[in-house]
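One chain of protein is taken out of this complex; the other chains stay put.
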Amino acid sequence: MPDIAEPIQDIAHLGQVELLTPKPAESLWYFVDILGMEAVHSEGQSVYLRGYGDYATTTLKLTEAPDAGVGHIAWRTVSGPALARRVAAIERTGLGIGWSNGDFGHGACYRFRDPDGHEMEIYYDEQRYEAPESLRSTLKNLPMKFPSRGVGVRRTDHLALLCRDVGANRRFATETLGLKLREQVVYENGTKEIGSWMSSGPVHHEVAYVLDVKGMSGRLHHFSLWIDNREDVLRAADIFMENGVFIEAGPSKHNNSQAFYIYSYEPGGNRIEIYTSGFLILTPDFETVVWDESARGTGVYWGAALPDSFLDYATPAAEAAPGDVPVDPVIDPR
Amino acid sequence: MPDIAEPIQDIAHLGQVELLTPKPAESLWYFVDILGMEAVHSEGQSVYLRGYGDYATTTLKLTEAPDAGVGHIAWRTVSGPALARRVAAIERTGLGIGWSNGDFGHGACYRFRDPDGHEMEIYYDEQRYEAPESLRSTLKNLPMKFPSRGVGVRRTDHLALLCRDVGANRRFATETLGLKLREQVVYENGTKEIGSWMSSGPVHHEVAYVLDVKGMSGRLHHFSLWIDNREDVLRAADIFMENGVFIEAGPSKHNNSQAFYIYSYEPGGNRIEIYTSGFLILTPDFETVVWDESARGTGVYWGAALPDSFLDYATPAAEAAPGDVPVDPVIDPR
Amino acid sequence: MPDIAEPIQDIAHLGQVELLTPKPAESLWYFVDILGMEAVHSEGQSVYLRGYGDYATTTLKLTEAPDAGVGHIAWRTVSGPALARRVAAIERTGLGIGWSNGDFGHGACYRFRDPDGHEMEIYYDEQRYEAPESLRSTLKNLPMKFPSRGVGVRRTDHLALLCRDVGANRRFATETLGLKLREQVVYENGTKEIGSWMSSGPVHHEVAYVLDVKGMSGRLHHFSLWIDNREDVLRAADIFMENGVFIEAGPSKHNNSQAFYIYSYEPGGNRIEIYTSGFLILTPDFETVVWDESARGTGVYWGAALPDSFLDYATPAAEAAPGDVPVDPVIDPR
Partner (left out) sequence: MPDIAEPIQDIAHLGQVELLTPKPAESLWYFVDILGMEAVHSEGQSVYLRGYGDYATTTLKLTEAPDAGVGHIAWRTVSGPALARRVAAIERTGLGIGWSNGDFGHGACYRFRDPDGHEMEIYYDEQRYEAPESLRSTLKNLPMKFPSRGVGVRRTDHLALLCRDVGANRRFATETLGLKLREQVVYENGTKEIGSWMSSGPVHHEVAYVLDVKGMSGRLHHFSLWIDNREDVLRAADIFMENGVFIEAGPSKHNNSQAFYIYSYEPGGNRIEIYTSGFLILTPDFETVVWDESARGTGVYWGAALPDSFLDYATPAAEAAPGDVPVDPVIDPR
């Protein structure tokens, strides 16, 4: 596994994420009309979406399913040899499933599970997005025209997964996938690992593993999309309020990551974060920042404290979602 | 007319403005799809529009006409008696035309012209906006749902009119309408009045009169719409660029008014400003700020200098618009 | 009394506010180093302060006293005759105290109390601020150089006063002072007036009266200072956190006023709001917006709910301040 003296980055970035929803039409309304994403393809029970700044053709797959949650989580490697190295490492753990011909938007991928059971994929070949004439940007270096509808999310940022054993999953992510550990929440005098935030490169985190307080497996805490400015997060709050989208927390500033965020629930029930700012980790000898009970506090630097549901609720839900989750969001009449 | 020791404010605010356009469909696209205004009514060759924060049912009337320019400019008074006082004052100037039954959205109005010939109206009775269910805001104090499309202008702010004799029009506005003089640009050792900015109350200016360098009469320099944040102006620049809307100047900060702005041309040719920030004039003994050649500089505090077209171009145009005005803006395919 | 058919605005704006503090040095550090205000004069136990955008020489008087709270609240009229009219009206209520020679920064003023006992003044003559060379702005229309230290508040905006009988004080403010009623919170089927927000002109409110849940008199809920951008409020939160200033609520968006805010406690114990955005009331026939229990909700449109202390705590304090109020803020070592 990685030579400590020689950091190797085999994972390039978080690739496609698949979200499951029992309300596909309403969820599509949320991602397209409210968040401003673009639907590029549909196939079977799935619609493939993208942010205007994503380089890949698609980064979010929305699939109808009985329960909300995360389907697969795909990682892109920096090269073909890097893919081979990571597949070999995964196979050594016994968590590998096998090769697949790939999904819409990317080529052959190797399927596996993390120790908690979340379904994952790793691949290198990807279909670069080529915008149709009507969606071509006037900026040569922007893959797609900036949308003027809704929140206007730019690209996928990260996701947070719940699990039974944070340490086991954190070790898998760092030792087998080669991610770097950025921040941790560890309680009870360093004996209880509550959460670990990891990334392949300078982005603060691409995945977080957090303890599932319900003791369940394979659940999604939230999926996070990037926008460029904090004002856009404030504007998102207005848009959510005006369109019946439930805001769970924020706008506020995290203490870990320093990012500015708002959490809402898409109509299918998955928690979605709109996220910006924060900091890049450019230094190669960054020391993992560890927060204990007192340092972590309420999980925010300032602004709205995270509510109880932030700890209790995840998808698929252990029980019915909190009463204040709108079950029938108003569908935009346009 | 106004007792100097006793300031009386008879004009409440700038009311409805009518813009003329030779390209009504394209202009409507600009105001509705790009700026995010709402069309509430159409009648004859006109469409009636509003910003989400306007209290009146309509504040912008868009009328098909052979040439771009401003149709009528309507002022609302603070009361019925105030209307009577102002009408009497206007009639004493010989510039009155007479009473009209009013247009869509407001009641009886008195029509007149300013000394330069711009057609104006003054009225008190107005139709308050009542949003239909689908456009009702979740904020009790907001007349209409915040739009999540385009720039999202909130309300009318002001307009700037060109004229042959700034002094004559400024005196009419202050002495007959009762507006207050806020800022002036006066060149050639105080002998040449280039522009005067006036308002009825704390808003910095609701109308400006600026010298027409072409020596024409009755022309419009720009019509200005308010948004709440400077970030929204920056976002507007992106939206304009991506949709083929010509940006003439900005985003920048004015020196007079201190406001942050961007000027674009709507497809019909009228110059439209998106405007925010600036300052309120709350003090009752505000001293008019006068800028001479050196103080005025390029007309900006920082940022893009105003180009030559900003001085030369107005509607109706003296000649063909500058070559870089898009003649065929891309129509949003949605 | 004001003729209903003829709205007359005799009050120009909220003038000087005096805050009392048992910790004058620490409070001065808060207003000067943290908020970025300028100290222009000191006399006796008082220091006179101003924001860079205030037209008056001073708008905030900070006075050493055994307990925190508000000293006097001064209103400026639009003219001398307006002052005479308002004094006559006040005298008719029996709440008048008498003329005084005025304080630093303004001329003769008439002293009185509102029905709840808050000490007030009304005046017209005021000393316009003339910046010394080192504080002169490069903008002709800005009274003072924009400060590059701390939060950078621009000007006084409003204050909120607690009282035993909101209706009595609201009637005094509207009928005797001539303010206009903008928004109200009324509970128990319209029988219990919780709060009323009023202003002299387009500014949303210059004073609010809110029910004192402790049944005390003459207390201050908060004093509010304006800054130009919501980003400045977010930046203020960082500055407060880094300098040990207690943040009670926000950054969030109010539902009434639509403003974006953060509440902190200055070291003397007074609650100070940093405030921006919101809306202007330009329409002369604005209908007071009334919020009942369900519409008012937690008092925010989105973001951090207002905590219990927001209802319970005011100055002078009924009991010791909440435990989380820093008693010894770190003094800036510069």
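Order of writing sets the chain letters: A, B and C. Residues in each chain are counted from 1.
Note that a contact is a pair of C-beta atoms (placed from the backbone, for glycine too) under 8 Å apart; a residue touches a chain by one contact, two chains touch by 3 or more.
It should be emphasised that the depicted structure is a prediction, and the values quoted were computed from it without experimental measurement.
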_Given A:Asn256, A:Asn270 or A:Ser309, the one touching the chain that is not displayed_ = A:Asn256
_Identified contact with the non-displayed chain, of A:Glu18, A:Asp103, A:Asp212 or A:Asp228_ = A:Asp228
*Touching residue (missing chain; options C:Asp10, C:Asp54, C:Glu183 or C:Asp232)*: C:Asp232
*Determine which one of A:Met37, A:Ala56, A:Met120 or A:Val210 touches the chain that has been left out.*
A:Ala56
*Option touching the unshown chain, where A:Ala39, A:Leu95 or A:Val203 are the choices*: A:Val203
*asked:* Touching the absent chain: which residues on subunit C qualify?
replied: 33-34, 134, 137-139, 145-146, 148-151, 229, 231-232, 235, 238-239, 241-243, 333
_Need a quick check: the contact residues on subunit A for the chain that isn't drawn._
5-7, 9, 12-13, 53, 55-56, 76-82, 126, 128, 138-142, 183, 201-203, 228-231, 255-258, 277, 279-280, 282-286, 289, 291, 295, 301
*Absent-chain interface as seen on subunit B, which is shown*: 230-231, 234, 237-238, 240-241, 247, 250-253, 260, 301-305
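Just so it is clear, only the chains that are shown with their structure count from here on.
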*asked:* Can you compute the centre-to-centre distance for subunit A and subunit B, using the mean CA position of each chain? Integer Å is fine.
replied: 45
_Chain centre separation in whole Å, for subunit C relative to subunit B (CA means)_ = 32
*asked:* Two or more other chains touching the same residue: where does that happen in subunit A?
replied: 231, 238, 241
